[in-house]
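The next block holds one structure in the form of structure tokens; read it before the comments.
A single protein chain has been removed from this complex, and every other one stays in its place.
This part shows chain A:
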Amino acid sequence: MSEHSTYTPGSGIEKWLDERLPIIRFSKEHLMDFPTPKNLNYFWTFGAILVMCLGIQIVTGIILAMHYTPNIGMAFDSVEHIRRDVNGGRMLQSFHAVGASMFFAAIYIHIFRGMYFGSYKAPREILWILGVLIFVLMMATAFMGYVLPWGQMSGWAATVITNIFAAIPFIGTPLLELLRGGFSVGNPTLNRFFSLHYLLPFVIAAVVALHIWALHVPGNNNPIGVDVKDSRDTLPFHPYYTMKDAFGMVVFLIPFAWFAFFAPDILGHPDNYIQFNSQVTPAHIVPEWYFLPFYAILRAIDFSLLFIDSKLLGVIFFGGSIVILFFLPWLDTSKVRSGNFRPMFKWFYLLFVINFIALTYLGAQPADGIYVVLSKICTAYYFIHFIVVLPLLSRIEKPRPLPTSISESVLSKSHA
């Protein structure tokens, strides 16, 4: 990307460094001069917000790990010890716990932004796939982190989720025992989850680096989805987007701080203040809110199909609901990226969003009566949207005419 470079080493040391490790040149090209479409809206600040979220989780998490004890007899009390006795511990703990929710809120916005503006389409398929991979890693990390306080919901979530793997034919039971480190959820489970919970964020950070690399090859998509034509369409990343992103981050911190300081427990479940007891099952085992849509899909499948029993089928749908995201770039073959120019797509997209929220709601409801029927309908639409609606729309939809360039679109908007 050296064609964007305006960097000339200013001093002898910089010149010496530039010939050996051009890190200053790299930073200048990618963090400052990088040409960015001038028409990005505030939905595009969520990338930077997510990097901030990852940073907050890693920093607070490392400090929490200094005071936390991964032992089933002491874990619960050690979290309370952090809240009660560690200097600033109650804030670290609530930033970390609330931070997980905020991280997911931000990533959902980021994913749905990408879905609406077609940010997964060529040449950004790898960028999208890496993003889905980050999402999957985040889910694994968040799940294992939720187990660490060793409350009732922690232990039962560990039990229910590891049980999912037992449905896999042949390797299910050995896999279950490997995950748990035994026949039931216990001290080995807690220890390996703690170890992995510390490891995975750094794997996420590495994939984020690849994600940004993959972004910087084709450059940003933008709200009209038309490729950058020339330099009139772009602005240097710094100061324009560093400033806009920084503003977005500060605004995002306002609800973050609201929850962390004024209602740190409102996003969690009271049962997690009861120490895990494998002999007492909570009335409702509910995952954290960000897992609810997928949990609803898992539970919606209560029927068998041919030789596949309902448990395995549920797991197939549950896994499929995430795996299908990897294939999105090839399911939606419409050449037009932005939903703004796709008169039919935008309504189906809205329906998909409503359906996703409905799944979230249903995931928290008891699995009986009308909720089961609704879960099945919503699960069906989730898959139909990807497998039927998107491929079909690409064929029958007549997109509105696209502006010839970003700068033309920007000018017509401001003179309208």
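Note that a residue touches a chain if its C-beta (ideal position, glycine included) is under 8 Å from a C-beta of that chain, and two chains touch if they have at least 3 such contacts; residues count from 1.
The rule is simple: contacts and distances are computed from a predicted model.
Visitor: Suppose you had to identify the omitted chain by its UniProt name; would it be "Acetyl-CoA C-acetyltransferase", "ABC transporter permease", "ChrR-like anti-ECFsigma factor" or "Cytochrome c1"?
Guide: "Cytochrome c1"
Visitor: In the whole complex, not just what's shown, which of A:137, A:175, A:316 or A:364 touches the removed chain?
Guide: The missing chain is touched by A:364.
Visitor: Among A:142, A:286 or A:390, which residue is in touch with the absent chain?
Guide: The one listed residue touching the chain not shown is A:286.
Visitor: If the hidden chain were put back, which of A:147, A:166, A:235 or A:301 would touch it?
Guide: Spelled out, the listed residue whose C-beta touches the missing chain is A:235.
Visitor: Given that one chain is not shown, which residue among A:25, A:38 or A:216 touches it?
Guide: Once the missing chain is taken into account, the touching residue is A:38.
Visitor: Go through chain A and note every residue touching the omitted chain.
Guide: Counting only chain A, the missing chain is touched by 38-40, 77, 80-81, 83-84, 90-91, 94, 101, 105, 235, 239-240, 243-244, 246-247, 250-251, 253-254, 257-258, 260-267, 269-271, 273-274, 283-284, 286-289, 292, 346-347, 350, 353-354, 357, 360-361, 363-364, 366, 407, 410-411, 414.
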